[in-house]
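Just one protein chain is left out here, and the rest sit where they should.
Chain naming follows the written order as A and B, and within any one chain the residues start at number 1.
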Amino acid sequence: MIALSSKSQRARLAEPLPRSVWRLVDRGTLTSQRNARAFLITDEAATPDGFDLYLARDGLRLPRELANLIQLPAELNYLSGDDVLSIGDDGRRIRVLWRHTSRQNSILLTERCNHYCLMCSQPPKTGNDDPLLDDAFELIRLLPRDSEEIGFTGGEPTLYGEGLIDLLRLCRSLHPEAAVHVLSNGRRFSHSEFAESWAAVDNPNMMVGIPLYGTEPALHDYVVQAEGAFNETVQGILNLGRMRQRIELRVVLHKLTAPVLPEIAEFIARNIPFVDQVALMGLEMIGLARANIPKLWIDPSDYANELVEAVTILDRSRIHTMIYNHQLCLIPRSVWPYTVRSISDWKNEYHPECMTCSVKDDCGGFFFSAKYKVSDRIKAIPAETSAESNLLSLAQV
Amino acid sequence: MTERTVSFDRAAQSLDAVQRAVYRLSDRISCDIAETGETIEVTVHIPGEDKDSEAVLADLRNEVLDQVLRERIRTETEDVRKLVLAMAFSKTGLTGDDV
Partner (left out) sequence: MSKFREPVAFEAPTADWQLLPFRFERINGRVLLTNMVGEHLFVSGKDFEQVAEGPLPVDSSLVRRLRAKHMIRQESEPLPIELLALKARTRYRRLSEFTGLHIFVASLRCEHSCPYCQVSRQSSDKTLYDMSPETAALALDAAFRSPSANIKIEFQGGEPLLNFELIEDVVARAKSRNEEAGKNLSFVIATNLALLDERVLDFCDAHGIYISTSLDGPADLHNKNRPRPGRNSWELATEGIQRVRERLGIDRVSALMTTTRSSLDRVKEIIDCYVEQGLSSMFLRPLSPYGFAIKTKSFAAYDVDRWLPFYEEGLDYIIELNSKGVPMVEQYAAIILKKMFTNDDPGYVDLTSPSGIGIGAIVYNYDGDVYASDEGRMLAEMGDTTFRLGNLHEDTYEEILLSEALLQPLDQSFTASAPMCSDCAFEPYCGADPVYHHATSGDYLGRKPTSGFCKRNMAIFKLLLDRYEGDPSTRALFRTWAGH
């Protein structure tokens, strides 16, 4: 589990830091650029001068002559050049905004939310956290031009309204080729002016990921703990569809949603078939999900039939379908071609049983949070059977 | 050919419902329908013997009940049906062919 948030061991600053967002430079990425750059000290050789801030890895002697110097905790020793941090003005609080080597950066825009999902992995807070949005603007300005994927999450990012739209326009301007993905409950798009604003960003590489947990209000609203959610979300999806915007639907699979998964698939295929893709997601046992284990936990192998049926329905309607965060041994082989190895690398771990599994490299493994609850049917797949079924090319259910 | 008469209370079953039921069963029976003040009298002509007639009459009575239900559903949903079709064919409000 990689730490993304921490506190410095020591901060020696001449005055409070003039900015919060810093792009790291190490010897490998050293150029003449100094603006918004902090130098990362990784050895005891002489440091290049001209930087407004220096960060030293844990375990190194701190050079005396540097005016603004922060010592990183051991858990942040993995940082390297082109990573981007947000640092409190006293040099203590450190948030890692962007890891250059990761393909799965997601930028937290707010922890505020108008939902309270039973399985929320990022429990909502109510305090004003506008600085997170400000940091995001700075981050987008500092990111290297070749950044491939930029993901925005929350809380509910659309709570910022036009602020979010401005950020997305900046993304399009500075990173026109990047794939931009925003997670949202979609409700704000039920106001067509907002859907139009979104569409006016005019970024063909932009997609919104919207959760759907039922075919009618009673179940969906209960799962997200908000009345009126289903109707507004679907209305929002329709408005986005009219504006030809790219949409991903996300269904988190647990005891409440898995039994009606085929019906959800039918609903999607019949009512909103224009969506670009559907992601069927395994449950992450962190945040609010832990408090709701009895309501939510179901062994994935117990919904195998529903999963196969739902994938079939979507696939035959030519809707691109993907299964995330499921261990391969728990789901039928016929749906393996739809799996994506997806657990963010800062979250994943493996079970002892996995050490002898022949498909371990194709399997996403577990969330680290699985230690709280995991299936007791995890079983290594023996090599003979996996050789016949080299199925990770597109094949039919 | 057997002839039997079934009586329907006009207050509970409309003439339309009875006619629709009779129409549905017209592959098996033919009927004369007469209205009196309070009832609809249906004289049913059933090919074959009298022993077959009970089953056919039971089907007729059940079909009339189903037609009464259909009539109620039709009436209740008539306005909404028009609304849906008006929306479906309107030029404004719904744009694009793929949505």
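Criterion: a residue touches a chain if its C-beta (ideal position, glycine included) is under 8 Å from a C-beta of that chain, and two chains touch if they have at least 3 such contacts.
Quantities reported herein were computed from a predicted structural model and do not represent experimental measurements.
Within the set A:N203, A:T257, A:N292 or A:S375, the residue that contacts the chain not displayed is A:N292. The chain omitted from view is touched by exactly one of A:G81, A:G151 or A:P217, namely A:P217. For the chain left out of this panel, the touching residue among B:L15, B:A34, B:A55 or B:L69 is B:L69. Across A:S80, A:T312 or A:S342, the single residue that touches the chain missing here is A:T312.
Touch with the chain that is not drawn comes from one residue among A:A11, A:L97 or A:L118, which is A:L118. Residues of chain A that touch the chain left out of the display are 116, 118, 123, 214-219, 221-222, 225, 227, 231, 234-235, 238, 263, 267, 269-271, 273, 288, 291-292, 305, 308-309, 312-313, 316-318, 397.
Where chain B meets the missing chain, the touching residues are 20, 23-27, 66-67, 69-70, 72-74, 76-77, 80-81, 83-85, 87-89, 94, 97, 99.
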